[in-house]
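The excerpt is restricted to a subset of chains, each kept in its original location.
Per-chain residue numbering starts at 1, and chain names A and B are given in the order in which the chains are listed.
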Amino acid sequence: MLTRRSTAAQSSERELTVVQALREAVREEMRRDEQVFVLGEDIRIGGSFLFTLGLLDEFGPERVLNTPISEAGFVGLAIGAAIQGMRPIIDFQYGDFIFTAFDQIIQQCSKLRYMSGGQVRIPLVFQLPTGASGRGAQHANSVETVFYSIPGLKIVTPATPYDAKGLFKSAVRDNNPVLFCVHKHLYGSKGRQLARSSISRGHVPDEEYLTPLGKGDIKKRGSDITAVANGIMLHRTLNVAEALEHEGLSVEVVDPRSLVPFDTELVIDSVMRTSRLVVVEEGSERGGWGAQLAAEIAGQAIGYLDVPIRRVASPNVPIPFSPALESAVIPDETVIRSAILELMEY
Amino acid sequence: MQTLSIRLPDIPDVAPLGAYDEDLLAEIYRRMVLIRQFELKVNELFLGGIMPGTIHLSLGQEASVVGACLALEADDVITLTHRGHGQALAKGVRADALMAELFGKGTGCCRGKGGSLHVGDMSVGALPAIAIVGASSPIAAGMAFAFKRGKTGQVALNFFGEGTANKGDWHEALNLAAIWKLPVVFLCENNLYGVSTHITEVMAIDYVAERASAYGMPGGTIYGNDPIVVYEAVRTAAERARAGEGPALIECLTYRRGGHKRDDPGTYRPQEEVEAWFKTDPLPAFRERLLQDARFSVSEIEALDTAVATTIDAAVRFALASESPAVASALEHVYAD
C-alpha cells in the first residue's frame, strides 16, 4: 500500500520504458490478486530483459519461482496450476525457447477448454521477448508468427510503454492463454538497444488503466495511405511517416496491438479513407498476420483499394548473425519508405 | 542391457481382506465390474459400427485404476490417458455421461466435444484426458502445485503407461515435482507394451520405477492386478504427499486383455506371455477373494453385478437417446469470457 502511494506521488508526466511499464503492471496485478505468480528461468535476478527485477523482494520466493531449464515441464505445470484457479505468468528468457514447450501450448493449453466442453479455463500469460537482436538464428524468431494460426490463444504485440502496461494488465485478467510478445529491442532494459521513435519511451499515467485486447490504435492520423505495423516495425514506420509528413505525404499509421483477436475493422475503416494499404511486419513474409490481413482486405474490402496491397516483411530465411546480414533481411526505414512511395506512385 | 526380464511378476501373498471395510471392498469390486462391463459394451458397440471415433480399452487393467482412485479422497484429482474410460469410471465419472461422450452427444461429459480420447469430469476430479503421451505429467504436477500453494491438502495423481516414461515431458515433470516437493503421485500402468512395442525394446533397465532415484524421489514396482496392493501403495504415497514430503512413483505391473486399440488384435504378443497374464485377470481373482470373506455372499456379489448391468444398459439408452450437440456449439468454448 505504501509503495503504491509513493508510486502515485511521482510526477504525472513521468516517462517509462516498456520494461518499466511492464514491471509496474505485473506488480499491480500481483498485489491485486494473490493467485497471480511468476515463474521462469533466473527470474529472481530479473530474467533476461529485467521484466521481473525486484519482484522477489516484494512477493517472495513462493510467488516468484526460479525454474529448472524445463520449458515443457513448467509450461505444463502452469497449465495445471491455472486449471486449479491460479493465474501464472511465465517469463521466457527468449521467446525462442518456447518451441521446446510447443506441444504443451498448442495441444493442451489452447484446446483443453474446448475439448472438455468448457469445463476448464486457463488464464496464463507468456512473457515472450521476440524478434531479431543480433544473436543469430536460434534467438531471432518472430514467435508471434509461429503461433499465429493456432486457435484458442490470444497474441499481443505491444509497442509503447503505455500500451505495454495496459495490455499486460488485461492479459493477466483475461481467462485465456495470452502470448505477450515484446520485441527484444523494445524493452529498454539496461545496456540494450532500444527501438528509436518518439513513442518508444513514453508517458505512463499514475492512475490505473487497462487497455483491451483486440483493439487496435491509430498511432498517427493520415489521409493518403494506411500503414499497419506492430512491434519495432511500428516505430520504424512512424519515423518514416513523420519524415514523409514534411514532404507532404500524409500516412496513417495503425498499430493493431493484438494480433489475435485482430481489429480488422479499424484497418478497413482506415483503408476506406485512404484507399491504399501497406502492411509491415518483422517476421518472414510467409504465413504471418500480414498475409492474413492482406487476404482479409482482399476478401472484404477490395473495392475500396485503388492499388495492390503492399507487404513489407523479412524474406523466408532464418535470421543470419552477421550484423551486415541481419540488417539486410529485417525491414528498415528505407524499405518501408520505398514501399509507401511505390504505392503512392502506382 | 539385461536380457528380457519383465515377465509375469511373482504374485505377492494376498493381503487378508479382513482388515478392510466392507463398503470399500464392495466399491472396489463394483467399480472393477463397472469398467469391465462398460468396456465390453463399448467394444461391442464399436465393432458393430454403432459407435464413432476410435477407442483404447483398458480391459485387464481394472485393478490398478480402481485401487489407485479409491485410495484418493473425493476432491483429489487425476489426469487420464488415451486409455481413459477405466480411469474415469474409477474416479467416479458417471457411466451415462461417459457413454454419451463416446457417442459425441451433447449430454456427454465433455458435451460431445472430447470423445473417447478426452473423457473426464472436473466435478469428480477427473481432468478431461490428454491423449498426447507424457503431456499430462507436468499438468498433474501443476495442479499439485496449486494445491500446495493453496494449502488445500489435495493430491494429484498422474496416470501414464510404461511407454510414456521415455518422453521428455515426463522427465521434466518428475524433476519439477521432486524439487518443489509437490503433492503428486505418478502412477504407471505398466502393461509391458506401448502399442506393439515391448518395454525391453525401449528401455535398457528392468522397471520404470528405477527412474525415481534419478529425481530423488521414492519409487517402487508393485503387482498391479491386485487392487488392494495398489490401494495400499497409493494410500501411502498420497499421505506422504499430503504431509508435504513430495511426490512418489508407483509402477503397477498389469496387462491389457485386448490390443492397443480398435483394430489391433495384439498378435505381436507371444502366446505364452498372453496366457500367463490372462490367468492373472484381476476381476475373477478379486471376486473369488470376496467370496472367501465371510462378509460377502454369492447373492450380494451377484446383486452388484446386476446393478452394474442395469447402469450400463441405462447408459447406452441414455447415450443413444441423446441429441447431437447443436452445430453452433462448435464455435463455443474456444475462449472463456
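Following the convention adopted for this analysis, a contact is a pair of C-beta atoms (placed from the backbone, for glycine too) under 8 Å apart; a residue touches a chain by one contact, two chains touch by 3 or more.
Everything numeric in this text was worked out from a predicted model, so none of it was measured.
Visitor: Counting over the whole complex in this file, how many of each chain type are there?
Guide: Putting it as a formula, the complex in this file is A x2, B x2.
Basically, only the chains that are shown with their structure count from here on.
Visitor: Just how far, in Å, is the C-alpha centre of chain B from the one of chain A?
Guide: That pair's centroid distance is 42 Å.
Visitor: Residue numbers of chain A touching chain B in their complex, please.
Guide: 37, 62, 67-68, 70, 72-86, 103-104, 107-108, 112-123, 151-152, 154, 175-176
Visitor: In their complex, what parts of chain B are in touch with chain A?
Guide: 77, 108-114, 118, 120-122, 127-128, 130, 132, 135-147, 149-150, 156, 168-169, 171-173, 175-176, 179, 332-337
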